[in-house]
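Of the protein chains in this complex, all but one are displayed in their positions.
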Amino acid sequence: MTTTECEISLTVNGEAVREAVPPRLLLGDFLRERAGIAGTHFGCEQGVCGTCTVLLDGESIRSCLLFAVQADGCEVATVESLASDGQLHRLQTLFKKHHALQCGYCTPGMLMTALDLLANRPPASEADIRDGIRGNLCRCTGYQNIVAALMEAAGLEKADGAGA
Amino acid sequence: MGITQGMGARVQRVEDERYLTGRTHFIDAMALPRMLTVAFVRGGEAHARLLGIGVQTAAACPGVSHVMTGEEANALCQPIRADRTRLGRTHYAPTDYPVMASGVIRHVGEIVAAVVADDRYLAEDAAEQVRVDVEPLPPVLSVDQALAPDAPLVHGTLGDNRHYHGRLENGEVDAAFESAHRVVRTQLRSNRHCASPMETRAVLAHLDADGRLVVYTSSQMPHMVRTKLADLLGLPERNIRVVAPDVGGGFGLKCHVFPEELILAALALKLERPVKWIEDRRENYMAGFHAKEECIEFALALGEDGTIEAIDAAFHADGGAYTSFPFTPSSEPSMAAATCTGPYRVRNLRTEAIAAYTNKSTLSVCRGVGLPIVNYALEHSIDRAAAELGLDPAEMRRRNLLRSEDFPYGTPNFTLYDSGSPLESLEQALELMDYENLRKEQAAALAEGRHLGIGIASMIETTTYGQDVLAPFGKSDNVALHESAALRVAPDGGITLSVGTHSHGQGHATTFAQLVAGVLGCDVGDIRFVQGDTDTTPYGSGTWGSRSAVAGGGAVLKAARQVRDKAMQVAAHLLQIPVAEVEITNDGRFARKGGEGPSLERGEVARAALYETNLPLGLDAGLEATASVSPRSPYTTATHIAFVQVDPATGKVDVLRYGVSEDCGPMINPTVVEGQIAGGVVQGIGSALLEHHIYDDQGQLATASMMDYRLPTAPLVPRIEMAHLETPSPHSEDGLKGMGEGGAVGPMGAVPNAVSDALKPLIGWQPISELPITPERVHDLLRRHGWRG
Partner (left out) sequence: MKPPPFEYCRPDSIDEALEALADASEDARVLAGGQSLVPLLNVRQVRPARLVDINALVAERYLTYTDDALAIGCLARHVDFEDNPEINARLPILGEAVKELASPAVRNRGTFCGSLCHNDPAAEWPLMAVLLDARLHVQSASGVRQETAGGWLADRHSPAVAPRELLRRVEIGVPPPGAGWSFTEFNRRPGDVAIVSAAALLTIEGGRVASARLALGGVDRSARRLHQVERLLEGETPSEALWSAAAGEVPALLEPPTDLQATAGFRRHLAAQLTRRVFAEAEARATRKGT
């Protein structure tokens, strides 16, 4: 029992990480500031905006609402885990194809949410997709092209995100 | 390749990969050795005399390096000011905006101290220990209260609470109202709004090896920040480097110079260590500037056939605590007044615009600046007029809208609309949404007890904000209105393009490269795009006001053409043919027209130019050019149509469909244009239905989190349908126009119009007099007009 540092070991994007952390350190801060994996952002620190979403043992979670100590012994996956051998993940390719990002700040959280959605809550319609990303705010795209990318990813009828 | 990737091509964005893979340079990802973190202590009072600050306990907290208070900060840094000249009779009373509260706290987000510690956790621990002694003063919390004769003064040194007061009268306004067939006079209130980019503000300041000040800031205008840092900290501007790296959205918030940027710079200079501040969302809502809160009186004088004979409009903005820089609380109401005839033929006009100081966060620009307010007031008035005259809203517009042949058109506001297609756009939007069928669907639904409504909003969007638009407001004193681009071709033929604008989502790395590709016949992938670093980019005022395509893009085109012309001369020399005979082929080679004979790669031409092998006499070495343009303001026209369902039992409004016809001139990349429209429209729907910053009666911000300040989410909005017209501007490079803001403008008129239309069978056409349109407001409106369900 301690307020001072706790020793934790976890896997981040397949690599083992060992660190001593204060219990109050949020997982998102741990990733950026201790593990040097800085693609995950905070937008609200209240669980609302979804920008901080990462996978914990394969499920999407808010890294602003989990303490790094709680990830001890777990596998964490961030946006950095998606591309491999210089090849973009299919979702990343579809985001690019459909112009599903503008400033890109929400993108890591959106991608990790989408991974969970497609794997664990397969959407059957555009409405399901919109509902599945309701916890991820994007201030730039109006969601239009994110939805279009996810429609294609889910093998649903292609929403013509590219407009008219 | 070049031709297929030039103007008009739906090229996939070249900048996407780093965002998709998380290899970004947002400031939260940056760290420097020995870096410290800052947390601000904010006043917490709406209006109070600052009696003293106790920092001893805080300074002794673990990990704390320094606690800076106003006394120290204000000695190191001059207050921010936005002075203006050439304003004529307009009343303009700017404040000194000290970087930390000096004597008086004027809103809850005002900084009173900065705590510097090893990390943000420790900095917040210590910030809690800072003791702030205050004597509360009566707060001013609305524009009405601010303008009342006995109002407390927000700034004691000013005679009253007016920041800005402008008037204009042109034509026979009183006569037109007296002889009008009908007068429609409406009072409206628009909601306090904020840009809420997903990335909050962020600053990292340090001294480099030469002792120069380097400031990374999440800004839309790095050069303006540099100028102000030099000015207010008393440093030579050459010894400052400002970098706006990846920026997670701006929407107008980040086109200001902020106290936080100055304080971080002062701390870096003092402590000689890197200091970083990442704003949290609570600060962003409390201290980031707000927008749009206005009281509006809007009157139309109408002829029998629905012709608008005159407009009399007053815009009173709740301006908040201080004069921001370079844009000030005057921007909203003055731009609203300056554009309040919209895309209509109107001869007689009277306007009044006031911004008053209040004890709230400063109100400044946000996507659309004034235009969303006008769209709400004007378009809602037009629909009201149509209802009162028994005209279909589309017909009402047909009778008043400008047509393409009316351009150029001089407005009674003394602005010149260069070109556009308001009437054609209306017709296109009606077709896009199949208006006639929509009306049938509406009638059929009504028969089943469902209340659907259609709302049209026509609009004209000021873009680029050149001298012609801004000079009358004296704004050009503070902000560069030109843009520049520098283009260099390397010996291998690769191109580096650097610009003074700043893309933070707009896709300039792609669209600007497309402009170059169109001129030089290269691939967008051949172009390295550089922005955001004052050391490596030409001076410019950045990206705001839908100016990047016209000003920045214009400069890019000009620079590219200069380089092409020179390359042609070199190529002609190498090919030993007349310059007039040289052309750039589809694959970017220099060859004799018609394609016969030898041809040269761009690299060969560049090497000849750089190594001066055989360079024609009189040509400077190298293939490079820096060009700038100082454009006038082209206008973009559009029509928005919202199709909504209202549940009268609960007051809930659902947007079922939404269509936009937009004419932004030739589109560099339609996919990017459509992305901007969709994003803008959803922001606009948010303004109309959800977003609202609310202060309580003590001046505390009640909506300081994303739980309470509600942004639109994906299930709340439909797919935005779009159609385009492309009328080129006669006075910009290649006819380009701006378009970044317009999407957010139209919903402010279209959504309220659709709601009034849906409720019409129940209570007649009634105005929506306040935004956002909450369920409770709809419910109250129905009750007020006797509907009980």
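Note that the chains are named A and B in the order they appear, and that numbering of residues resets to 1 at the start of each chain.
Keep in mind that, in the parts below, contacts are C-beta pairs under 8 Å (C-beta built on N, C-alpha and C of every residue); 3 or more make two chains touch, one makes a residue touch a chain.
Values in this document were obtained by computation on a predicted structure and should not be read as measured data.
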Quiz item: The chain left out here touches which displayed chains?
Solution: A, B
Quiz item: Among the options B:E15, B:E72 or B:D125, which residue touches the chain absent from this view?
Solution: B:D125
Quiz prompt | Candidates A:S60, A:T78, A:Q102 or A:N145 - the one touching the absent chain | solution = A:S60
Quiz item: Touching the missing chain, which residues of subunit A?
Solution: 1-3, 6, 22-24, 26, 29, 45-47, 50, 53, 56, 59-62, 64-67, 69-70, 72, 113, 116-117, 120-121, 131-132, 134-136
Quiz item: At which residues does subunit B meet the chain that is not included here?
Solution: 120-121, 124-125, 128, 280-282, 649-650, 652, 690, 694, 702-703, 705, 708, 710, 712-713, 715-716, 774-776, 779
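We adopt the following convention: only the chains that are shown with their structure count from here on.
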Quiz item: Once you find the CA centre of subunit A and the CA centre of subunit B, what distance in Å lies between them?
Solution: 28
Exercise. Could you please specify the touching residues of subunit B with respect to subunit A in the complex?
Key: 10, 12-13, 16-24, 26, 28-29, 31, 119-121, 196-200, 246-249, 251, 278, 280-281, 432, 504-507, 670-672, 674-675, 677-683, 705-707, 711-715, 717, 719-724, 743
Quiz item: What residues of subunit A sit close enough to touch subunit B in their complex?
Solution: 22, 24-25, 29, 32-33, 37-46, 48-49, 51, 78-80, 82-83, 88, 92, 95-97, 99, 101-108, 111, 126-127, 129-131, 133-147, 159, 161-164
